[in-house]
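A single protein chain has been removed from this complex, and every other one stays in its place.
Chain lettering (A, B and C) follows the sequence in which the chains are written, and residue indices restart at 1 in each chain.
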Amino acid sequence: MAHDAHEIKGIGIYLKVFATLIVLTIVTVAVAQVNLGRLNTLIAMLIATAKALVVMIWFMHMNHESTLNRIVFGTAFIFALIFYGLTFMDVDTRINLQNLFINK
Amino acid sequence: MKYMPLQASTFGEDWDLVWNFVLWSSIISCIILIGGMIYFIFRYQRKTDKDKTAYITHNTFAEFLWSFIPLVVFMGIAAWGWEVYKDMRTFPTDALEVNVTAQKWAWNMTYSNGRTLTGKLVVPVGKPVTILLTSKDVIHSFFIPSFRVKQDAVPGRRSKLWFQATREGNYHLFCTEYCGMNHSGMLGTVSVVAQADFDAFMAENPNAEVSPIELGKQLYQQQACIGCHTTDGKPLVGPSFQGIFGKSVKIKGGGTVTADENYIRESILNPAAKIVEGFPENQMPVYQGALNEDQITALIEFIKAQK
Amino acid sequence: MAHEHSTDYLHHGKGLWSWLTTLDHKRIGLMYMIAILTFFFFGGIFALLIRLELMHPGTQFMSPTVYNQVMTLHGTMMVFMVIIPGIPAFLGNFVLPIHLGAKDVAFPRLNLFSWYIFIAGALIAASAVVFGGVDTGWTFYTPYSIQTYKGTVFMVLGAFVMGFSSILTGLNFIVTVHKLRAPGMTMNRVPLFIWSIYSTAIIQVLATPVLAITLLLLVMERTLGIGFFDASLGGDPVLFQHFFWFYSHPAVYIMILPAMGIISELVVTFSRKVVFGYTAIAYSSIGIAAVSFLVWGHHMFVSGQSEFAGKIFSFITMLVGVPTAIKMFNWVSTMYKGSIRMDSPMLFAVGFMFLFAIGGVTGIFLATLSIDVHLHDTYFVVAHFHYVMVGGTLMALMGGIYYWFPKMFGKMFNETLARITFALIFLGFNITFFPQFIAGVQGMPRRYQDYIPEYEWLNRISTIGSWLIGAGFLLVLYVLIQGLRKGKPAGPNPWGAKTLEWTIPSPPPHENFTTTPVVSGGPYEYR
Partner (left out) sequence: MSTVSSGHTHAHHFESSQHEHKAGIHGVWLFLVTEILMFSGLFVAYAIFKGVYPEVFHEGHRYLDWRLGALNTVILLFSSLTMALSIHYIRVNKPKAAMINLLITIACGLGFMIVKYIEYNAKFHHGLYPGHFFTAHEHIEHKNLALFFSLYFCMTGLHGIHVLTGMGLIGWVAIRLKKGEFGPHHYTAVEGVGLFWHLVDLIWIYLFPLLYLVS
């Protein structure tokens, strides 16, 4: 009656994952101290996404989860991106944004 | 049947063409669908409770047809609609510009020479006009049915639309974005006149000497005070002006105040400061910065005169 | 436990308390029915008042202040308390587990909890009337909603709370469809009603959280002045519209998709014929759900949104028309060479197709950029969405109620009277709303308490039609109560339908199925 399709391993993997996350946190803080212009945002987001993936795969056991649940969770990000993408499409293409916002 | 409003701008013709195409393709598809349905209802009426029916699970070709044909028609309509819309949004460079500021519940038009009008827009026939829109308080929408144009006036933002009138006459101007109590009263007239008449209109000196009371009366109408304050004693959104001057009134939160010059001045500039008991809050726009000293004085004189 | 299986769900446990604490999806469905019909009654009264006020230009008996509040209450009640929960939470709850061959939904306690959240939210929303009133319209556009009466906060919080009910119901249904299908009930054997409820649930889970955060931000805007949507604090009122319509456009499909599911069931049963194009109808539901998230900008063509965004949204909006057209053509094709009986549920189904066809094609008008510039926020829009929401969803809801009434209560209603209700509602509806298309084309803006005299004749016809609708719905109430009290026993399958709920007694036993059914074929095998 085991729920778990995956066998139980030791706690080593969790410790490794934690160490990885700490290293990535240090990297993202360190990179932020250097001014790279627009690249800063991009790098910070890439590192954050890497951390998020690590948490999802090993802490949330995405690696052993059913395909259905993977699709379900992925859907959330797809629709959040649609939300952002189409809203951004409007704001970004409004002509002379500077003039539009009178209070700027 | 004359179901469409008169077309009185250059957009009218193109617009009505798209409209007619969509209308007739809609009518035809509805006749096919609803007609087919009604025909089947009678043709295949149940005769006995043991009727055998055809076992038709699907027909890929038919299903492809009635997905693909609508898709093509819809895309065509969208493209055509976009073409006409593009003209509406491509602004001519030689247009007459009129600034329009919306507020609860009036349209204020300002011409390039400083001439202002409320609730009435005068434009020359056959000349492109660009309306630059903004709002003082909430979102309003500038709509002239006969010209087929509409654009929201958003506070803190500038938006615009343009048209070229083709016929002289007077046309309705509506507010189509819900803006509160007197939304349905936020009307205006668009007066399309010949170029010569328009030039004469622009040449009129709006700043000719008028008495303060007369100026106050004009402001009373132009600044939309009239929408909420009557002069016949009937309270509307705000108190009536009749006999209010010098009277002692109860204010919200306790206390009384005499409606003297200072109180009236304060109430115009900052209406929220002292609200008279029994009237709603947050209804009146703030006029701080919108009126100059002469105008405020004129308004006070006008209110004084309402005995 | 043997005695439990012998009683039907209505008599399994007695007294009000056994209903208020029930975990039975059928009873929870009926509790939704009572709540929703009550709200519908009030929403309907408000609608009649609005029409009465608009019969002539000028003020008849409602001042603008009162009119705006009544208009807002009509809108918010009908949208958030009637049409959104109407079919999924009421008929969906009753039918979905039985259609799947399951004994209950996946999380029965969560299901009951959702009902209580719904009632709590409705009460909070209704309290807005007491705490200062609300006159924003159901769209709560900023900055008006930030400035007007204090009651707005309660209405917004109420809608926020009801949103959670919607989310949790959707979540429950998705898990039920994924995990609780009977043996042999593969996804391509579930009835089409399930496909539509399933698509609806997907929208509920994906879109409603955005409504929650939007309304929460609106409350924060009013209480803390955070300024996201307030131009005077540097925010952007148009951004609110993006946030709001990201939910509220998909919400339109929360309203119509379940109705389409009911129509699929009705057309098949009363044509006694296998459905035409099962796969196409099933996947078009999912298609509509997916595309519905990409089109919200068509509510904002004149709001100050960029022209480019308007163009993209216009084209994507047209895509919604395709799966909708597929459904319509497939239903009509199902009737081809069928054995059609025009019982009252089928009358409503045919009425649905008639009205939805008109509602649908007028949607194409509004999706066309240049045409929408003229029609936006006029009575054309009002007529369009009433053709879809009332002519579509409510017609399907009525058809569904008549269709499943014998299953719910084991009794038959008076068929003749039921047909008369259809005639009244259908005629009254067209008389009420068709003139509004013309008024809209002529430029009459919506949400007007007063109008220029040119529009009077159209409004007068419209008001007279509204009385017919009102009479029709009162008669519905009578038909249902009379059926409950004096109806003849219905038997397990009065319509000769094929889906699983008709294989069990009416009313169904507490546990639905005494033995779990094993499914070996499609849902509509009329051979």
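Convention: a residue touches a chain if its C-beta (ideal position, glycine included) is under 8 Å from a C-beta of that chain, and two chains touch if they have at least 3 such contacts.
Computed from a predicted structure; not experimentally measured.
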For the chain not depicted, the shown chains it touches: A, C
From C:174, C:320, C:418 or C:504, residue that would touch the chain that is not displayed: C:174
Sole contact to the chain not displayed, among C:239, C:417 or C:519: C:239
Absent chain, residues of chain A that touch it: 1-4, 8, 11, 14-15, 17-18, 21-22, 25, 28-29, 32, 35, 40-41, 44-45, 47-48, 51-52, 55-56, 58-60, 65-66, 68-69, 72-73, 75-77, 79-80, 83-84, 87-88, 91-92, 97, 101, 103-104
Those residues of chain C which, in the complete complex, touch the missing chain: 1, 4, 23, 97, 102-110, 167, 171-172, 174-175, 178-180, 205-210, 212-214, 216-217, 220-221, 224-228, 233-236, 239, 243, 511
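Throughout what follows, only the chains that are shown with their structure count from here on.
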Between chain B and chain C, centroid-to-centroid distance (C-alpha), Å: 31
CA centroid of chain A to CA centroid of chain B, Å: 45
Residues of chain A whose C-beta touches two or more other chains: 100-103
Per-residue multi-chain contacts in chain C, two or more chains: 231-232, 236, 238, 304, 307
Touching residues (chain side chain A, partner chain C) in the complex: 68, 75-76, 79, 82-83, 86-87, 89-95, 100-104
Residue numbers on chain C that touch chain A, as the complex places them: 178, 206, 210, 231-234, 236, 238-239, 242, 246, 293-294, 296-297, 300, 304-309, 312-313
Of chain B, residues touching chain C in the complex: 3-5, 11, 14-15, 18-19, 22-23, 26, 29-30, 33-34, 36-37, 40-41, 44-47, 49, 51-59, 62-63, 66-67, 70-71, 74-75, 77-78, 80-86, 88-89, 137-139, 141, 143, 145-146, 148-152, 154-157, 159, 172, 174-185, 187, 237, 280, 282
